[in-house]
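Contents: one structure, followed by commentary.
As you look at this complex, bear in mind that one protein chain is not there, while each of the others sits in place.
By letter and in written order, the chains are A, B, C and D; residue numbering begins at 1 in each of them.
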Amino acid sequence: MSFDVDVSVRRAGRDIAVQFASDARVVALFGASGVGKTSTLEMIAGLLQPDRGHITIAGKTLFDKEAGINLLPEQRACGYVFQDGRLFPHLTVRDNLLYGWKLAPEHRRSLALDVAVGFLGIEHLLHRMPRTLSGGEAQRVAIGRTLLAGPRFLLMDEPLSSLDASRRDGIMRLIERIRDELSIPIIYVSHDRAEVERLAGCVIELD
Amino acid sequence: MSFDVDVSVRRAGRDIAVQFASDARVVALFGASGVGKTSTLEMIAGLLQPDRGHITIAGKTLFDKEAGINLLPEQRACGYVFQDGRLFPHLTVRDNLLYGWKLAPEHRRSLALDVAVGFLGIEHLLHRMPRTLSGGEAQRVAIGRTLLAGPRFLLMDEPLSSLDASRRDGIMRLIERIRDELSIPIIYVSHDRAEVERLAGCVIELD
Amino acid sequence: MDFLSADEWAVVALSLKVSGVAIMLVLPVSFAIAWVLERTRLPGKIFLDALVHLPLVLPPVVTGWGLLLLFGNNGPAGRFLADMLGITLMFRWTGAALAAGVMALPLMVRAIRLSLEGIDQRFEVAARTLGASRWKTFRSITLPLAMPGVLAALVLGFARSIGEFGATITFVSNVPEETRTLPLAIYTALQVPGGESTVTRLALVSIALSLAALVASEWLVRRGRQGESGHVL
Amino acid sequence: MDFLSADEWAVVALSLKVSGVAIMLVLPVSFAIAWVLERTRLPGKIFLDALVHLPLVLPPVVTGWGLLLLFGNNGPAGRFLADMLGITLMFRWTGAALAAGVMALPLMVRAIRLSLEGIDQRFEVAARTLGASRWKTFRSITLPLAMPGVLAALVLGFARSIGEFGATITFVSNVPEETRTLPLAIYTALQVPGGESTVTRLALVSIALSLAALVASEWLVRRGRQGESGHVL
Partner (left out) sequence: SAPNETAKGPVVLAAASMQEALDAAADAWADKGHPRPVLSFAASSALARQISSGAQADLYISADTRWMDVLAQKGLIVPETRAVLVTNSLVLVAPRSSAPDLAIKPGFDLAAALGGRRLAMANPDGVPAGRYGKQALESLGVWDSVETKIASGENVRVALGLVSRNEAPLGIVYATDAIADPHVKVAGTFPDASHAPIIYPIALLKTSRRTETKAFLAFLLSPDGQAIFAKYGFGGAR
């Protein structure tokens, strides 16, 4: 089982409850704005503590309230592409990209800097500071940073929202390669039906 | 003529040059990531000074290098929905929404708070702080804040990028109403072909 | 109250008046200087920066002496104030407030400057596009976002001026009911054998005053943050 | 150099040693305290906050007197240091450094705290998901983002300790070549009729030292900001 998630959390006066188990390599989270998609990813990444339940991904239990298991985020190695980018403002694009790569154990460094940079079309940005990037440029750097960190699984929160069609296509191909060649499980949040149908083996509807 | 724009600016070692004149009520800016769409909006809003050229919108000259005209941003009343939201972090959603409304002259306050709030589906968020909003919630509040400020024209930088299909539809209807009933000119940046075709009378391709 | 004598209460009241006036007058000045240092490109602004730091670097007695030369009855600024505005500073609480304010200035400027530096100017830009003038943007966006620094400046400045001694005694002497603030009363008590109990009592009062200022500022900061909610991490 | 006599150069060198050591020792302490105050929910932390502010609120002689009671050869802390580590502070430059450090502490804590307050913790969270431990996150994200505050703390602390007088002379006296730093030398000169020219020269040296610290810090801040580019507004 790639994914076995059953958690709930109280946020802004509402209960957000998510439950799914699937063997698909890519699971898509779907649902209206504010329904709890980002909150779900945060619980899986270890950034928001669920009130109850358990999270098991690719055979490893990350959280289990009853068993008292709660791995630290850095132990989960989750490869989170945030909805709001979060590039480190004091580091160049290059240092942002290599931040997680330098921390990853050798055997998980499956992607090389120049390969990722080529796919994302950000060669010319390597020495820039994040503050000077356009919206789509920043989004691509954020994707690159996450992929280079050698994650055990990926959490992608609308990673392509501010990219044009041809860029989207290139990056989708990269994600597909990661899915197929490295068999890294992916949870993917998107509003784009086409994207979701192309990538995901399983669609979870939140409400 | 609704729009008469002919400007260029040097940014990150590259020249960004834009030239278009159109009578359409909605002009869409199209182009790859990093091509200069946001920079163009910033020049029109008065946030980035063009190296040369002129900007005339709805019969009013906002900038003209040769004539030495350069209106302040607050004089342009441009209604800018930023790509990065920029909700004021120290104000509640309600105070964010009313910020520009309170500053607008009476005759330009064409939209009422409760109408906007209803269309955007943010009634339940009025007393929240921006930091606690989800991505799509923040985007809707940002749109509301801009519309309520009674702008003379609108600059919308991917305003619907993190919204689901049904929300998108509702907000598009609101934008269409503004376009038709108030005849406010709109410059619209989006990667979504469908959105653009529905709204725009003229598509400008940057490269 | 029995803890302090009537004379000592008068000292406390005087200290509060001197520090309060000093801080309230210096706050806008500090903000203006912090603004110039942080937001403008004035060519010689490093000298303004250095000038502001002087009361911190120089021993307080030197600052007091400098004030005496400038603002004494024979000093140029002192003459001007006396002739134009009818204000005399020598041996007066107004002089003590000037000394306290000058000593607090560098701390207040720096605190406000650090806050200004941390403000994301994109919010100010957004306010301008929503129709706010420069001044309105300043009041409604910049100032509230700089509030942690302003509060820190108030606390630091208040504490510093409540504790100010060297510049005050050098500039405006140690006159009861005019310039004998808490630190000068403590100094006076230290000159008297067996004055340690007075010293201790007055020191406790000083501490209580600054603790009150601290608590108030922390409360205001917390109120400003209300509604924010974060992550577990 | 002719501007200062050999003795006066020795005073300058001593001042630099005392202030340098004081600031370097106090910097990590300040950071730790600022961290506790800003990032933890310790129940009684307002008291820690008040304690840190004491050297600011109390007249320096009282702080010096307190240090004497605690760290003198007969004080509890003084005995401990002497017995355990063989360090004596009385009449030594080490004592002067302690006094300077204690006086600089509140300013440094506040500057660092203001910077910590301004850090967007989402960056720290992002670092954790990229595999960084708490400590690695602190070194690679928190610390660099707090750099403006750390630099401000260094400048404020250095200026304050270069100017420190009251606590030093009360605690470790005015011993040539051990505790006679610039302010103590200036004070000595002020007591002598006609000593004004010496006072002026030594004050100029103090100012030059702090100006150098200022320029260095501004340069570092600017270097840290390099590559940022903004809007016209």
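We take it that contacts are C-beta pairs under 8 Å (C-beta built on N, C-alpha and C of every residue); 3 or more make two chains touch, one makes a residue touch a chain.
Here the structure is a predicted model, which is why all the values come from computation and not from measurement.
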Legend entry - Displayed chains contacted by the hidden chain, counting the whole assembly: C, D
Inset, instruction - With the full complex in mind, choose from C:Met90, C:Ala111 or C:Val125 the residue touching the hidden chain. - result: C:Met90
Inset, instruction - Give the residue, chosen from C:Val29, C:Ile87, C:Met147 or C:Leu190, that touches the chain omitted from the document. - result: C:Leu190
Legend entry - Hidden partner chain, touching residue among D:Phe31, D:Trp65, D:Trp93 or D:Phe158: D:Trp65
Legend entry - In chain D, positions touching the absent partner: 61, 65, 68-69, 72-74, 90-91, 166, 169-170, 172-175, 187-193, 195
Legend entry - Touch list for chain C against the chain that is not drawn: 61, 64-65, 68-69, 72-75, 78, 90-92, 169-179, 187-188, 190-194
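Note that in this section only the chains that are shown with their structure count from here on.
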Legend entry - Inter-chain pair with the most contacting C-beta pairs: C-D
Legend entry - Centroid-based (C-alpha) most distant chain relative to chain A: C
Legend entry - Approximate Å spacing (C-alpha centroids) for the pair chain C, chain D: 20
Inset, instruction - Return the distance between the CA-based centres of chain A and chain B, expressed in whole Å. - result: 30
Inset, instruction - Could you give the separation in Å between the centres of chain A and chain D, each centre being the mean of its C-alpha atoms? - result: 44
Legend entry - Overlap residues in chain A, where contacts from two or more other chains coincide: 46-47, 73, 84, 128, 132
Inset, instruction - Please list all residues of chain C that touch 2 or more other chains. - result: 125, 128, 231, 233
Legend entry - Of chain D, residues touching chain C in the complex: 46, 49-50, 53-54, 56-62, 65, 106-107, 110-111, 113-115, 117-118, 121, 124-125, 128, 148-149, 152, 155-156, 159-160, 162-163, 165-166, 182-183, 186-187, 190, 199, 203, 206-207, 209-211, 214-215, 218, 230-231, 233
Inset, instruction - Using the touch definition up top, name the residues of chain B that touch chain A in the complex. - result: 12, 30-34, 37-39, 83-84, 128, 132-137, 139-140, 157-158, 161-168, 191, 193
Legend entry - chain D-touching residues of chain A, taken from the complex the two chains share: 45-47, 72-74, 76-80, 82, 84, 86, 88-90, 92, 99-100, 103-104, 128-129, 131-132, 145-146, 149
